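What you see is part of a larger complex, with each chain still in position.
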C-alpha cells in the first residue's frame, strides 16, 4: 500500500466535522448519525445535535434501529478512541455505508458546532409530563 | 492489510512536526510547504513559517504554482481535518511527492514551532508602501 492508497482509504472511511455539517445542510435526510460512546450516561449527556444514541456495547442487539437506506456516520469521544472504528467495521461487514466523523465529539465541540444536552431534554420531558 | 502495512503506509504518507522541522533544517530547499485551509482569511492568518498559501478550493486552478521538483508537505487545521488529505490525494494522482504534516497547524503551535502572521505582514506592506 502506498501513500495514495492510504489517503484514498482515509477519505473513503472518514468525514470531517466541517464536511459533515455542509453535507447535512444540503441533504438533511441522507445521513443517520450515531453516538456510539459507551460508559456512564451522565458523562456523555452532551451529544451532537441530531445524533442517535446507540452505544457500541448495545449495537449488535439494536441493529434494527439503523436504517439500511441512509449513510451512517459514527462518532465517539476524540481522535484517539477506537469505539467508532469498531462500529464502522461491524456495520460495513453487514453491508451498511459508513463513515467515521473525525475527531469525535471533541473536535465538533472545538468547532462550536451544534450539540444537544440529553440531560436537559430528559429533565424537560419529566417537567412537562409528556 | 495487516498492522505492518498500516504503519508503513502512514509513515510514507505523513511527517510529524518534529521530523519536518529537522528535515527542513538539513535541506532547506528540498520542501514546498502548503497551507491548504479553506475558509475566511482572517481566521487563518497565522500560518507555519515559510508556508505557501494555496487553499484546497483553489488548488486545481493553481497547480502551476507547485514545483514538481520538490517534496510537497501539506497541512490543514488539526488531526481531524481532511482538507490536507484531499490535496495530498489530488497531487499524488498528478505525480507529485507529497506528505501530510500530522496534526496540522494545531500541533505545530502546540510545539511552539515558528509561525508567521499574514495579517501583520499585510499591515506592514501597506504601512511601508511597498
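Think of it as A and B in the order they're written, each chain with its own count starting at 1.
Going forward, contacts are C-beta pairs under 8 Å (C-beta built on N, C-alpha and C of every residue); 3 or more make two chains touch, one makes a residue touch a chain.
If you're wondering where the values come from, they're calculated on a predicted model, not measured in any experiment.
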Entire complex copy count, 2 subunits given: 3
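Simple rule for what comes next: only the chains that are shown with their structure count from here on.
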Chain centre separation (chain A, chain B; CA means) in Å: 29
Of all residues in chain A, those that touch chain B in their complex: 1-8, 10-11, 14-19, 79, 102-103, 107, 110
Chain B residues within the chain A interface of the complex: 1, 5, 8-10, 12-13, 78-83, 85-86, 88-89, 92-93, 98-100
